[in-house]
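There's a structure below that I have some questions on.
Shown here: the complex without one of its protein chains, the others still in place.
Right, chain A next:
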């Protein structure tokens, strides 16, 4: 699958051959850093002054590179497809090699970052538990009522939530049984076949 680059995108990338490889590599590093932490316009100004161009040009160059890397990572395109996609830009062999290397080096991390953008439910983080026995309450004395208290830690959009919950011994056994069945499902022939064949 080839990348579809718009005219505007190609224009932005046209800046790259005008600087040396060290600069392109630096732009690549800035692009990934911006994906990790968010963009920082001051960096553009510093680079613009050093290269003697407008900061807008630098910004477009970095953004173009970012888009190239994220689209390629998102689609997980092969080396060959990447090279063919970049070929249409008419860059030098050296620059093409550099861009390919940037893609391959950063692909895994970019995919991890993109994964965090998916519409998400809270995800499981961990579980703490405690055994309690209720001995009395305001309305009834001399009880022996066992219970298990949980603190469920969840992550949601970067926030850490905890929920404190309780259950009785019978329900606990039921929970274990049900969730063990869930785990067993992955080992069935049906699931194995799906995993093997959908790639």
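Throughout what follows, a residue touches a chain if its C-beta (ideal position, glycine included) is under 8 Å from a C-beta of that chain, and two chains touch if they have at least 3 such contacts; residues count from 1.
Basically, contacts and distances are computed from a predicted model.
The listed options are "COMM domain-containing protein 3", "Exosome complex component RRP46", "DDB1- and CUL4-associated factor 13" or "DNA primase large subunit", and the UniProt record of the chain not shown names that protein "COMM domain-containing protein 3".
When you scan A:6, A:52 or A:115 for touch with the missing chain, the hit is A:115.
Hidden from this view is one chain, which touches chain A at 74-76, 111, 114-115, 117-124, 126-127, 129, 131, 137-143, 145-146, 148-150, 152, 154, 163-169, 171-176, 178-180, 182-183, 185-186, 191, 194-195, 198-199.
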